[in-house]
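Just one protein chain is left out here, and the rest sit where they should.
Per-chain residue numbering starts at 1, and chain names A and B are given in the order in which the chains are listed.
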Amino acid sequence: MTPVATTAPARNLLKTRELGILLALVLLVLYTTINNSRFLSGQSIRDNLLNTAILAVMATGQAVVVITRNIDLSVGSVLGISAWAVATMMSEHQGLPMIVAIVAGLAVGAVAGLLNGVLVRYGKVPALVVTLGTLYIYRGITYQWAGGSQVNADKLPAHFLNFANDNLLGIPWLVLIALVVVGGATLVMRNYRVGRELYAMGSSPQAAELAGIKVARNLLGAFVLSGALAGLAGVLFAARFGTVDASAGTGYELNVVAAVVVGGVAVFGGSGTVWGAGLGALLLTVISSALAVLDINQFWQQAIVGALIILAICADRLVAVRIARSLRKRDARA
Amino acid sequence: MLRHRLAVTISAASILTLAVAGCGGTTKKNSSDTGGGAQTTASANPNAQLKTGLKIAYLPKQLNNPYSDVETSGGEEAVKALQGEYKKVGPNDASASSQVSYINTLIQQQQNVIVIAANDPNAVCPSLNQARSAKIKVVTFDSDASKDCRDIFINQATTEGIGESLAKMALEQAGAAGGEIAVLSATPNATNQNAWIAVMKTELAKPEYSKLKLVKVAYGNDDDQKSFQEAQGLMQSYPNLKVIVAPTTVGIAAAARYIGSSSYKGKVAVTGLGLPNQMRQYVKDGTVKKFALWNPADIGYLAAYAGAALASGQITGAEGDKFTAGKLGAYTVGANGEVVLGPPTEFTADNIDKFNF
Partner (left out) sequence: MLKKLGSWDAIIILLTLIVLVVASVTVDNFGTSRNFTFMVLDLMPIILVALPMTFIIITGEIDLSVASILGLTSSLMGWFWNHDLSIQTIIPLCVLIGAVAGMLNGFLITGLGLPSLAVTIGTLALYRGLAFVVLGDSAVADFPFNFTGWVTGTLGGGSIPNVLIPIIAMAVVFGVILHATPVGRALYAIGANAQAAHFSGIRVARTKFWLYVVSGAVSGLVGVLWTLRYSSARADNGAGLELAVVAAVLLGGVSIFGGKGSLPGVLAGVVLLTALQNALRLEDVSGQALNIVTGALLVLSVLLPNIVTTVRGNWQRRRLRQSAAQ
């Protein structure tokens, strides 16, 4: 069975995608540090990594979904409902260990993601419509539940809030979790069969069905993963910021999709990597803090993100055209 | 062909625009004011009975704000004492446009009094004036609206008093050598914060404050996460900062949380206006030495009585009008329809346990 692989030159083009982001990151950090050496200080690096952690966790799930040629716009609302649920739980049962909070967040998110997956697969409703609808529904549920109130940092147990700052061997827990999530997902997507299948589903949904791939199981899995990771992000959010109300996570879906697109995962599916999405998340966060340090008007940040998204899409299109051309040439020669 | 069409369209439109511009028109400089609201011509009758069953609605800056919650709880207590109908509505983000929608709904629901803390002094004006035309009395509290669109403003303390207190606390906590200070405010248009910051700047220009330098005013939008990130940004841009002054309870809580968990704890003072319950742990662990406030519940309470007095015809909001506000005693309306609650209280580790709000 011939692998659905890309030709050697095309694979190099794809590699340059992630390398491109890495290069941009290095250049940016260098430029900012030259201007202000404090940018590479311990506290500053810590702050940057902590700020990235939550976005990277969500970008991982989103990358998997987008690779299958779908999208999940409900992640911001899932973060919100998970953050509220966990914060309420922890403020009422102060003794619960952190691991319970994490599992609770994962569970809430997984259920939310499952609903998305079921509607997409069995209801045959396009992912854009489903997740747009659940974006509204989950946010509405959170507001109904929370009313106008909030869980204040002074009501949460100390061990929960300290988790955000505590280290294991010098690395903050939040960052470790993010690394494990991004790294784990990258490994699975690259080395395991299910990863290959997900890419195939994104490249050509019909061909994947005909080839006997268990599309239903994989699709549900992708959405459950995205939801669960958004739920996890909700727990991390509550621990880091302490004060949670019904509006937590509003608008996050834009940042997550931006991180994923900038990181090289094409909206058309079938290409890109999870660690690229993680890099995208890091790049976006570093841009934000670099702007503050360079004393550039912070308001340029969103405009820059938008410009980067457009550049990323153009680059992906260029790569796709080149691959198509080289595949055609290879077929013509064969 | 496409480009040709485009060029034609754009040039046509530009010529049209310039032509219209040439005709002169209404600009900022020559436009008239906000079209004025319903002016009460009736005179005050201090002997009028306070009506019962008044529908008094509270519209704070935003809902998920512990400070607003304390304010409106005071209001609820007063409305109960007045035997009126209490209602609280508000947006989840401190935005003026959202407040306008709620004002419209309140007009529709035929309330008697609207008590509002404005997110923007001008943006809420047209709808407040519509309310007044519909015979609804408008009382602003905490954060004023433009004075032609409300009947009375309840100010927690004199604006000068608050601004001076903020400057004084900053000077005390900056250390003997003084240094750089920054302000972490709420939203950029907030009437109250802007007024206090203006007084602060005037104070800072005086010779006794020469050792202090205000390097930045950052805006946390009264959003906890944004305030947290702005505090982070301030320390990154100005690592020699000596004091962060946050004249908003959300800002001071977020700044204290950031500084208290970072390497800046003990080196950078956090002060401003805060709620004792929120700040208690930071005062106890040394992150915050001193901050100030008043009792927000009293503002809400006073506002309800002022509104009831207006609705019953006891006062009209003119200077010199007198009314009684239940357990708080007698009050006189000052210039521009302003009623002042009293002086602010300073909280330190010594007295913080005496308060529960």
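Keep this in mind: a residue touches a chain if its C-beta (ideal position, glycine included) is under 8 Å from a C-beta of that chain, and two chains touch if they have at least 3 such contacts.
Because the structure is predicted, anything quoted here is derived from the model rather than measured.
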Chains shown that the absent chain touches, full complex: A, B
Looking at A:27, A:45 or A:129, which makes contact with the chain not pictured? A:129
Return the single residue from B:45, B:83 or B:104 that touches the missing chain. B:104
Given A:176, A:194, A:211 or A:254, the one touching the chain that is not displayed: A:254
Residue of A:93, A:317 or A:330 touching the missing chain in the full complex: A:317
What does the interface between chain A and the hidden chain look like in terms of residue numbers? 71, 119, 123-126, 128-130, 132-141, 143-144, 147-148, 246, 251, 254, 257-258, 261, 266-268, 297, 299-307, 309-310, 313-314, 317
Positions on chain B where the hidden chain makes contact: 2, 6, 10, 13-14, 16-17, 20-21, 23-29, 31-35, 87, 89, 92, 95-97, 100-101, 104-105, 107-110, 120-123, 125-126, 130, 187-189, 219, 221
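Operating definition for what follows: only the chains that are shown with their structure count from here on.
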Chain A contact footprint on chain B (complex, rising order): 63-64, 66, 69, 90, 92-93, 224-225, 228-229, 232-233, 235-237, 239, 253-254, 257, 261-264, 277-278, 280-281
Within their complex, state which residues of chain A touch chain B. 38-39, 42-44, 47, 51, 143, 148-150, 152-154, 165, 241-243, 245-248, 289, 292-293, 295, 298
